[in-house]
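Excerpt of the complex: some chains, original placement.
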């Protein structure tokens, strides 16, 4: 896992640029489709970001969790709501998800909207 | 996959009774915790059922999908909303989820609130 959200974002942006510029149309279209999946449709963006977060948690992908935790904070989810979503993921995915829940809590410390009241 | 929702429910109820009556306290507590995870908390039940559905889809468990599709219909999600949630799962989980999406669409035919207008 990246040391900080800043490091995560830097690596992500650097490589995304290389991938999108590599000349493969299918990859480029998939990245666009991935982006569009969270735009308002049958569901609003806020709901979809929470769906993306829970999907990332049960599939146990730290980078995906980091990305969606940031997004969930940005679209207005509160700490208690995100934690309740983590609980659904924890029950569905089991104790094997616990290390990812820990790292997600660590990430939330870096996000003002989701950080605990008294930062540890 | 069970032939119908009725068959699914019958097998599920029969075995759940045997499991809950088998005398293992840990298993019984986990089943209770699983039930409680979808009760109102930081998030309402409606949102949580959709989270459970998407988690089940990316983890590719047909029985779990059947259960949560039924629940999503019961708590008021509309067909277009459920399909938009499937799209998030499809993008996160990839084409390997397509057979499960197909079976989920087949299940929705059995659920009046989620069935297509003109049944094919």
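To keep things simple, chains are lettered A and B as they appear, and every chain counts its residues starting from 1.
Please note the rule applied: a residue touches a chain if its C-beta (ideal position, glycine included) is under 8 Å from a C-beta of that chain, and two chains touch if they have at least 3 such contacts.
Here the structure is a predicted model, which means the values were calculated and not measured.
Undergrad: With 2 identical chains placed here, how many copies of the sequence make up the full complex in this file?
TA: The number of copies making up the whole complex is 6.
The working rule: only the chains that are shown with their structure count from here on.
Undergrad: Could you give the separation in Å between the centres of chain A and chain B, each centre being the mean of its C-alpha atoms?
TA: The mean C-alpha positions of chain A and chain B differ by 23 Å.
Undergrad: Can you check the complex and tell me which residues of chain B touch chain A?
TA: 33-34, 37-38, 41-43, 47-48, 50-52, 54-56, 58-59, 64, 78, 80-85, 87-89, 91-93
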